[in-house]
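First comes the structure, then the notes that go with it.
Removed from the display is one protein chain of the complex; every other protein chain stays in position.
Chains here go by letter, A, B and C, matching the order in which they are written, and residues are numbered from 1 within each.
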Amino acid sequence: MDSPMIAALEARLERQRRQPRILVFARRHPVLVAGAALLATMVLLALLAPWLAPHDPTEMNVLQRLKPPSADYLLGTDALGRDILSRTLYGARVSLLVGVSVALFSALVGLGIGTVAGFNRVADRIIMRIMDGMMAIPGILLAVALMTLIRASIATVVIAIAMPEIPRVVRLVRSLVLTIREQPYIEAARAMGTRLPMILLRHVIPNLLTPLIVQASFIWASAMIFEAYLSFLGAGTPPEVPSWGNMMAEGRSVVQLAFGIILYPGIFLGLTVLAVNLVGDGLRDLLDPRIGRKL
Amino acid sequence: MNYLLRRLLAVIPVLAVVAVIVFLLLRLAPGDPAVIIAGDTASAEDIEHIRQTLGLNRPVVEQFVGWIGQILRGDLGTSVFTGMPVAEMIRQRVEPTLWISALTMAFAVVFAVPMGIIAAWKAGTWVDRAVSGLAVAAFSLPVFVIGYGLVYGFSTQLDWFPVQGFKSLSDGFVPFIRHLALPVISGGLIYMALLARMTRSTMLEVLAQDYIRTARAKGLSSQRLLLRHALKNAAVPIVTTIGLGIAMLLSGVIVTESVFAIPGIGRLTVDSILRRDYPVIQGIVLVTATAYVLINLITDLLYGLFDPRIRY
Amino acid sequence: MSVVAFPRPLLDVRDLVKHYPTRTFWRDSPPVKALDGISFTLGAGETLGLVGESGCGKSTAAKTLLRLIEPTAGQILFDGADIATLSPAAFRPYRRELQIVFQDPYASLNPRLRAGEIVAEPLRNFGWDSRDGEQRVADLFARVGLNTDALKKYPHEFSGGQRQRLGIARALALNPRLIVLDEPVSALDVSIQAQVINLLEDLQADLGLSYIFVAHDLAVVRHISHRVAVMYLGRIVEIGPVDSLFTRPLHPYTRALLSAVPKISPAARQNRILLKGDLPSPAHPPSGCTFRTRCPQARPECAERAPQLVAHGNRHQVSCHFAETSA
Partner (left out) sequence: MSAPILEIDDLRIAFASPDGIVRAVDGVSWQLNAGEMLGIVGESGCGKSVTAMSILRLLPGPPAMFASGAIRFRGEDLLTASEARMRALRGNAISMIFQDPMTSLNPVLTIGEQIAEVLILHQKLSKRAAWTRAGEMLDLVGIPDPVRRLADYPHQFSGGMRQRAMIALALACNPAVLIADEPTTALDVTIQAQIMELLARLRREMGTAIVLITHDLGVVAECCDRVVVMYAGTKVEEARVDALFARPSHPYTRGLLAAMPELDTPGDARHRRLAEIPGMVPSLKQAAVGCRFAPRCALADERCRQTIPALAPTSGEHADHFAACFRAHEPLPGTAA
């Protein structure tokens, strides 16, 4: 005795239920699925670089300097005659590696400091002032200052990029800990005789992982761009490391002649960062739309 | 009134922390600071000269106190490379950076806030998806790729704008604007994307509140509801985002300046890096951090304007 | 439900105080007096109802007994021993004796743990090995009317009533002697409320549990309590056996409360006492009797002298200078 409108909707939902689960999931979370697919392709390209790359990325061929895209150099060559496509494929590895390491490093350090700040009022005041101080220094300057002082390597770049991200993670974790601390299930745990370390492990941290993972994915995306900035300013990974940032930095001097040197790695970097941002957006809406509002 | 006092007092510890971080950065690095500043090619007496001028041989605490004393008197030390006082170097190069930052922020805010509001108001429609999509895309591109893209498109091909360089306002309005157009747009796009996303999520949160449902039950039209009821509540979080976003804006500006070869603070930073002119880097970090803190103080003070709960 | 004779009270609370300092910089503003010296006793197998409007301190009192909130002053004698000032380590064994069930069925269960793990947590804290533990949890599920296939489910898969049963199972795990029930049924619908109230009464009959039952619903408190304490602005204004307190309320506030509750049968609705104004702020309570600003029979003397709890008949005490005349 349903009205026609409800019957029609019921039929459509019925059809949906019979479709393969992945299709139904994709329909409901388009952003996450699109992002994940794009990211998977980029990661695959990076992993299969040795087999996919037509040329050795470091093989210089001065005769073929600054050639436009052609049959055997699909994306053209750079100032030293190296194949842009091969270097771009290899570059993906460095940027993805830097991005993930920065995200993990800043998430873990931020989790530790943030939880301490959330649970200890005295430490909270000191930590938060330090974090405010670090946030006041523009990320680029902090990273650049660090890079001028320590020997440039992938590891030091990761630390230099992570430094400005840590205060943001600490601020997020601290606010989450302060809200979770007031929840009745924490009071119940105390009433059951559960000691603080166990309360942290079983009750507090599991409930703040969701927003932390979403924040980490945004950091992963911005870290890849940051790596490009650092290399661009001449304070990034050592020049011989084929990261997208270095490639684009080398392209600066000849930008008028061969814009492809900046354009193609730029597009790859853009797509990868877009993929990670989409995954971040998708995760936020999937896991907990309410918490997502704050990011 | 004690809210204002509290906000003013809160600025001091933050600036103190910035000063300590900047001071410690050089000393924490492995190896002898003087050697690092002098660089690999420098001779023994160069290193000794730097050690003297920067007083690196005195005990650390004494150096710190001396340094702070200098800063409070407005003396940011002297550049190792040019020998000029850092404060003077910064003052000469600050005008372009100020202009770019201000115009970029204005350009971003003027577009981002309305876009965010409309996307939230029309949540779920194609408008929302378009704005969110554009924002994520712009947000994912490094500023120099956009910069060189614009230069390639508008300068080399169409020649509407100069490839690089900066003309100060005194050289006439048109050249001034023509030189700033592309840098402002390339830096602005990213900051606009961030602001649009934040405005949208803040507005969505406000539109879900009970008092919006009450306003609707009063028979208000959507425009009135949006502007008078929703926006006034969303103003505080949006202003905060603009404040916090400054740090990201400054990063963008520094890179934009090297793309368009604009002689601003950003360019000065890059040059000081290459020349390992640490006192200048120290000075720039201090100045930009102070600017950031003051701007955020202003956004905090605006709270009182928008949110009566804080005034009373 | 005959009234059990009480040789020595299981719980004897004396002048329990809880003040929250207000943090303003320079002027020393008065603290918020959440609890301003409350005293009561509770026997084994007895239910004491703590009733009053929001802000009267009933939840604070309940949580202070379990040291979830640290008392500012006063004694809490449990089985004769004062547990108010014990160090956390010394107090921990008492966690087995005193337990709590919370008001909000959705927020009092960790959303990331399965139901079985939630109920097993107290057992794990006090050294039960996993095999006995599993059996004990299964028994507890049956005892509160949950079937065992619910062990694997997560909290969001349960209804409000079922979640409250989980909270009760968790509280029973360590065989406590006293359970503090902090508004356990306020968030439930009437039909579900009845199921939980009956469950609590059966458990009390079977296990001889003592209850502190905190609620703002007078009908529920009357139904389940042996004795009732009425609280106003951090103080007990009247305490006594449920029948004499509900049929012959002595304190003007108790009478106003009883008359304010909407009644179904027209006969029960005598002339309604409408209190004027709102609850005063706990940081600046009125001088003398704190109820005088809203009391229909307030007299000048009420402002000078704060009334004390005075006995009027069998264990029925009231804190009001003119309780006798206004009865």
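FYI, a contact is a pair of C-beta atoms (placed from the backbone, for glycine too) under 8 Å apart; a residue touches a chain by one contact, two chains touch by 3 or more.
Keep in mind that what you see is a predicted model, and the values were worked out from it rather than measured.
Within the whole complex, touches from the chain that is not shown fall on A, B, C. Within the full complex, the residue among C:257, C:295 or C:320 touching the omitted chain is C:257. Looking at subunit B, the residues touching the absent chain are 124, 209-211, 213-221, 228-229, 232-233, 306-309, 312.
On the side of subunit A, touch with the chain left out of the figure occurs at residues 1-3, 5-6, 9-10, 13, 28.
Across the interface with the omitted chain, subunit C contributes residues 1, 53-54, 159, 161, 189-195, 197-198, 201, 216, 218-220, 222-224, 243, 246-247, 256-269, 272, 274-275, 278-279.
The definition used in the following text is that only the chains that are shown with their structure count from here on.
Chain pair with the most C-beta contact pairs: A-B. A comparison of C-alpha centroids places A closest to the centre of the full protein.
Work out the mean CA point of subunit A and of subunit C, and you get 50 Å between them.
Computed centre separation for the pair subunit A/subunit B is 22 angstrom, with centres defined by C-alpha atoms.
Those residues of subunit A lying in contact with subunit B across their complex are 129-130, 132-142, 144-150, 164, 221, 225, 228-229, 232-235, 248, 255-256, 259, 262-263, 266, 269-271, 273-274, 277-278, 281, 292-293, 295. Interface residues of subunit A, counted against subunit C in their complex, comprise 183-185, 187-195, 198, 202-203, 206-207. Residues of subunit C touching subunit A in their complex: 63, 66, 68, 92, 95-96, 99-100, 102-104, 107-113, 121-122, 125-126, 167, 170, 173-174.
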